[in-house]
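Structure provided below as structure tokens; questions to follow.
Here the complex is missing a single protein chain, while all its other protein chains stay put.
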Amino acid sequence: MRNNEQRVLFLGFEALLSPIRLFATSCRVLVFSIVNIRLHGREITNQMFESAVLSLPIILFSLTIVSLMSILEFSWHMKLVLKQDALVPGFSMVLMVREVAPVVTAMLLTSRVGASIAAELGFMKVTEQLDQLKLLSVSEVEYLVIPRWVGCVFASITLTLASLVTSICVSTGIASRFMNYQPHEFFNTLFVFTKAFDLGGGLLKAFCFGTIIPFVSCVCGLSCQGGSRGVGQAATRAVVQSCLFIIFADFFLSYWLWTF
Amino acid sequence: MAQQHRKQFWVGSLVLISVGFLFAFTWGLGLISPLSSSNQYDVFYNFAGGVEVGAPVRVSGIKVGKVEKIQFLHEELPEPFTGTSVKLTVSVNQEAKSLVKEDSKFYVNIAGIIGERYIEITPGSAASALLIPSSKVRGIDPPRVDQLLSQGYGVFGRVQDFLEQNESTLKELLTTVNSLMTDTNQLLKTVDRKKLNRLVDNLNEVSSNFGALSRGFREPRSRKFVDQVYDLVDRAHQIDKEALKQFFQEEGVRARIF
Partner (left out) sequence: MLKAINKGIEGLGRWAEFSIRVFKTFTSKGVSSTSLVEQMYHVGVRSLPITIVSGLFVGAILAIQINLQLKDFGAQTFLGGLSTSTTLRNLGPVLIAFLLSGRVGAFTSAELGTMAITDQLNAIRCLGMDPVEKIVVPRLVALTCSSFLLLILGLGMTVVGGVVISSAHLGVNPIQFSQNISLFVSSWSIGIGVVKSFLFGLMIGTISCFFGYHTAGGARGVGRAVKRTSVATLVSIILMDFLVSTALESLKTFFEIMANS
């Protein structure tokens, strides 16, 4: 029993440390390959396309609904506290920029991109394609990890921006339909509380989440073992661990950026 | 190959769209403001009443710019800037530039139900010259509510002292007023010359007592307090009265207006 607990603890540390180790290696390799112009441009474009462009519809759809919910809930709460909803756009925008847009985008990216990265790399591992890459003396970090990293960071940042724009459009529509706002009046009150720092913080969060997803997923995929069962487990682990790390990172970033 | 081109096209257009969004956001947040040249003025204050960098600047109540920079002054400045301790750099955009004249006044004001601070610039008179960009102006300090309150406490204390010291006189005054009222009543019923004479005598007495009471208010410090109260009321008039009242009364939220 005790032995088992030690093993679980060890695995937990391993889960935390392996992505960081891979991150360090990738940083080194990235710098090295930028210096030597050895980036796999086509792979990077492919990954950007896969993770950003193909996730666009689903993220826009989800964020439309999330922002709809968030503005309605906000007006409900504001009516409870202040007996009026004059400040709703300002407040909901702040929460959107700081919290909801980066986190929900990252969660959706985790399920779409993270799971497919882990499944793909796991499949390559299981079918011994990784060994073939080694035989061709192609570095797996250079060829597989870095393009995914670039693609995912790109996706996270662009999609966060896109979802912010979506949420603005949706909440303007809702507010002018249900809450007696004129669209231009709504726009004016939108940025009352939002500071440039909030936007910067939101994008920093997006960057961090976009970095967490590929590294956790790549570690899960590359350490996959045992046929199709292993591939499934790798994909599951990728989703769970990325989500957990995103929530942790979100907590620490929120605390560090805004509480001080 | 064609497929690769399609992917590149989509990625590229996403990059372009995102850059466009980022640009729009920074514009909306007021970080950058292309297509508009603005004038900057240095306004000096002794007490800036909680203005922050980025606070709006309004001319005639319309937002036309923002506070760009706040600096503390470390050395004493010559007239008319003596006694000032902060320098606010404010910007005013193209449309309102022509309204800022040499006799414009720069107030620090409060708006909205949570007490957002802004700089209000009154448009100058038509006769005076335009204010030269980046020139130095003495701003009008907002009333120090803390000082006002402490002065107010002083005045109330003195009024109380006065009341306590002249308790007997006041009682007398009240009884006289009382009898005055009854007399007036009588007078209305039957106009009697003799009683009217007595009434005039009583009135004389009342006015002499009032003279003693009002002497307490004539001190210069009390005078200043009354002026500041007028000033404050004048400013408070611009705040949305209904919202403020509801906000304070119904919610009991201790908004830090000041």
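Order as written gives the chain letters A and B; numbering starts at 1 within each chain.
Note that in this section a residue touches a chain if its C-beta (ideal position, glycine included) is under 8 Å from a C-beta of that chain, and two chains touch if they have at least 3 such contacts.
Source: prediction; values computed, not measured.
Asker: Taking the full complex into account, find the residue in A:L56, A:L95 or A:A196 that is in contact with the omitted chain.
Answerer: Going through A:L56, A:L95 or A:A196 one by one, A:L95 is the residue touching the chain not shown.
Asker: Among A:V66, A:V141 or A:L190, which one touches the chain that has been omitted from the display?
Answerer: Considering the complete complex, A:V66 is the one touching the chain left out.
Asker: In terms of residues, what is the contact footprint of the unshown chain on chain A?
Answerer: Interface residues of chain A facing the absent chain: 58, 61-62, 65-66, 68-70, 72-73, 77, 80-81, 91, 94-95, 98-100, 103-104, 107-108, 110-112, 115-116, 118-120, 122-123, 126-127, 193, 227-236, 239-240, 242-244, 247-248, 250-251, 254-255, 258-259.
Just so it is clear, only the chains that are shown with their structure count from here on.
Asker: Return the distance between the CA-based centres of chain A and chain B, expressed in whole Å.
Answerer: So the centre of chain A lies 47 Å away from the centre of chain B.
Asker: Taking the complex as given, what residues does chain B use to touch chain A?
Answerer: 4, 7-8, 10-11, 14-15, 17-18, 21-22, 24-26, 28-31, 54, 113-114, 116, 243, 246-247, 250-251
Asker: Enumerate the contact residues on chain A facing chain B in the complex.
Answerer: Residues 42, 45-46, 48-49, 52-53, 56, 81-84, 86-87, 154, 157-158, 161-162, 164-165, 190-192, 194-196, 199.
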